[in-house]
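Before we start, here is the structure in question, set down as structure tokens.
Here the complex is missing a single protein chain, while all its other protein chains stay put.
Labels A and B are assigned to the chains in the order they are written; within every chain, residues are numbered from 1.
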Amino acid sequence: MKITREEVLHVAKLARLNLTEEETTRLMEDMGSIIGFADKLNELDTEGVVPTAHAIPMQNAFRKDEIAESFPREEILKNAPDSDGEGFLIPKVVE
Amino acid sequence: MDLYTLTAHEIRDMIKEKKISSKEATQSALDRIAQVEDKVESFVTVLGDEAIAQAEKIDAKIASGEEVGALAGVPMALKDNMCTKDVLTTCSSKMLYNFKPPYNATVTEKLAGADTVLLGKVNMDEFAMGSSTENSYYKKTKNPYDITKVPGGSSGGSAASVAADEAFFTLGSDTGGSIRQPAALCGCVGLKPTYGSVSRYGLIAFASSLDQIGPMTKDVKDCAMVLDQIAGYDAKDSTSVNIQHPNFEAALTGDIRGLKIGVPQEYFGQGISEEVTAAVNAALSNMKAEGAEFSDMSLPLNEYALPAYYMISSAEASSNLARFDGVKYGYRAEKFNDLIDLYCQTRSEGFGAEVKRRIMIGTYALSSGYYDAYYKKAQQVRTMIMNDFGKAFETYDVLVTPASPTTAFGIGEKTSDPLEMYMADICTVSVNIGGLPAIVIPCGYDKNGLPIGIQIIGKPFDEATVLNAAYALEKTITKVKPNL
Partner (left out) sequence: MKYETVIGLEVHAELSTKTKIFCSCKNEFGGEPNTRCCPVCTGMPGTLPVLNKAVVDYAIKAGLATNCSITKYGKQDRKNYFYPDLPKAYQISQFDLPLCQNGYIDIEVDGETRRIGITRIHIEEDAGKLIHDDYGNESMADYNRCGVPLIEIVSEPDMRSPEEARIYLETLKSILEYTEVSDCKMQEGSLRCDVNLSLRPVGQKEFGTRCEMKNVNSFRAAVRAMEYEQKRQAEILDAGGVVEQETRRWDDVKGISTPMRSKEDAQDYRYFPEPDLVPIVVSDEWVEEIRSTIPELPEQRKARYIGEYGLPEYDAFILTSSKKMADFFDGAVADGATPKAVSNWLMGDISKILNDKELEPADIPFTPAQLAKMIALIEKGTISNSAAKKVLDAMFAEPADPEALVEKLGLAQVSDEGAILTMINDVLSQNPQSIADYKAGKDKAMGFLVGQVMRVSKGKANPQMINKLLKEALDKA
């Protein structure tokens, strides 16, 4: 399986990763071999097979609509790299 | 006698019988950590004073006749991907170098409720991705049996600290073998419970549909004892199953007469070392001598488990790890031009190579045009593998396989080729695909004295049978402690 430089860079953009030249070359190779390994799955005929998302069949796990206390704001913000005590600060977003 | 050499249930009983105090047990563990940690390097965070203070509190409770938890006073450690309120929880990543969660994982709460003493947080492959604990941002944990070898991974710190007698027990997490493979390589006991048995709330997710927390212990009885404390329904985890678990410790009879063991031949093929095969076969003979019956059988789809696993786990990981972006917690890049640059720089600097590789593979597998070919295909293969297991369990009570193709490999030996490293999980991933319970215990040692692990796989929610089979086998094995 060949993964092109463009594909690596496209996926990196989707994943919000900056790659160095060296990383890009390495990933072309690694992704090629791992995705190629996954191509082994094509040996199996899965026509009509229902995909499994959960290891154990489960359904209808619900919570009652009952209010619980929210967390103190300090607790929510205490790990923030940049905060003014009211919210999370980020570089200006231009919409 | 050094207390630290004892098992967790022995310590529990001695504290209960007031033969020793929790403080003595805790001090012994801390002394042992001080003694061997520079060789083993299994801890990311050691809570010295805090652990002693906690032990004293429990001792006071015991002295005053107050009711105490089931594991009162037993010192233990948690893998560093389980949230501990106000205690550093790093996932062994630079990304979370300063993260102190404002809440406890459910397992943290449960073990605190059982009055255990938290010694610290143990090392792991970054975000639980790896099979050697070499992917930790902080340190490379060593195998206590040979410190030039890896302890396995990703719960390498959990396994090594138990094997080195630094902690009486630990918890690990297992997505594709991350409890069982290091247990095999470090000669300890590790159990991956049925998916849904132990709450994942507060476990920093790698692959949500595969992750499961389990005990890593010195013997099978400890394993049952710890599982009794952590298993059970949790309303905070929608995938937690609401069923009544038996008392696992009480269910250990050691009687396996009539137990039907299937031995899937696909697990004994290419890449499995002769010594491992020989040790597993010897163990099977021991079990037969105890009254079990075994026969060869086939799980023909086993070879597809690993590629399916890498697609599913990487896809889920790419989404689970998207939240680490330098805005809410953890690392933020120092230099950036704008918001997108802040995201990209933070993630590029904060994640290690293996994590980035998995994010890339997972993003690729989910991206437009590839979803059906890789992600959906893998989920369909998952269905087929589960059906295979289902059929096998119509005939057999448990399945027995090697736990790892080889004994512990050298540090740096497999870091250059990711696929070669992924092969270390060849014996374990299918169990996660199927959501099944499986235990690994030592069943012998190779010519260099490195432990060999055997895996016993059970039906969903039948941990009791798995534990009992392991308990019976354990009695026939002579264990050797590492020489540190």
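Here is the rule we go by: contacts are C-beta pairs under 8 Å (C-beta built on N, C-alpha and C of every residue); 3 or more make two chains touch, one makes a residue touch a chain.
Values in this document were obtained by computation on a predicted structure and should not be read as measured data.
Checked against the full complex, the candidates B:Lys19, B:Lys236, B:Lys391 or B:Lys481 give a single residue touching the omitted chain, namely B:Lys236. When the full complex is taken into account, the listed residue touching the unshown chain is B:Ala322, out of B:Ala282, B:Ala322 or B:Ala373.
Mapped onto subunit B, the interface with the missing chain covers residues 81-83, 89, 91, 96, 99, 101-103, 105, 200-205, 207-209, 235-239, 315-316, 318-319, 322-325, 327-329, 339-340, 343, 363, 366-368, 371, 375. Where subunit A meets the omitted chain, the residues involved are 14, 16, 53-54, 58-68, 70-71, 73, 76-77, 82, 84, 86-93, 95.
Operating definition for what follows: only the chains that are shown with their structure count from here on.
Those residues of subunit B that touch subunit A in the shared complex are 98-102, 194-196, 209-210, 235, 238-241, 301, 303-304, 306-308, 310-311, 318, 322, 325-332, 336-340, 342-345, 347-348, 351, 353, 356-357, 359-361, 363-365, 367, 373-374, 376-384, 386, 418-419, 422, 432-435, 460.
Interface residues of subunit A facing subunit B in the complex, by the touch rule stated above, are 3, 7-8, 10-12, 14-19, 23, 27, 30-31, 33-35, 37-44, 46, 49-56, 58, 61, 63, 71, 75-76, 78-82, 88, 90-93.
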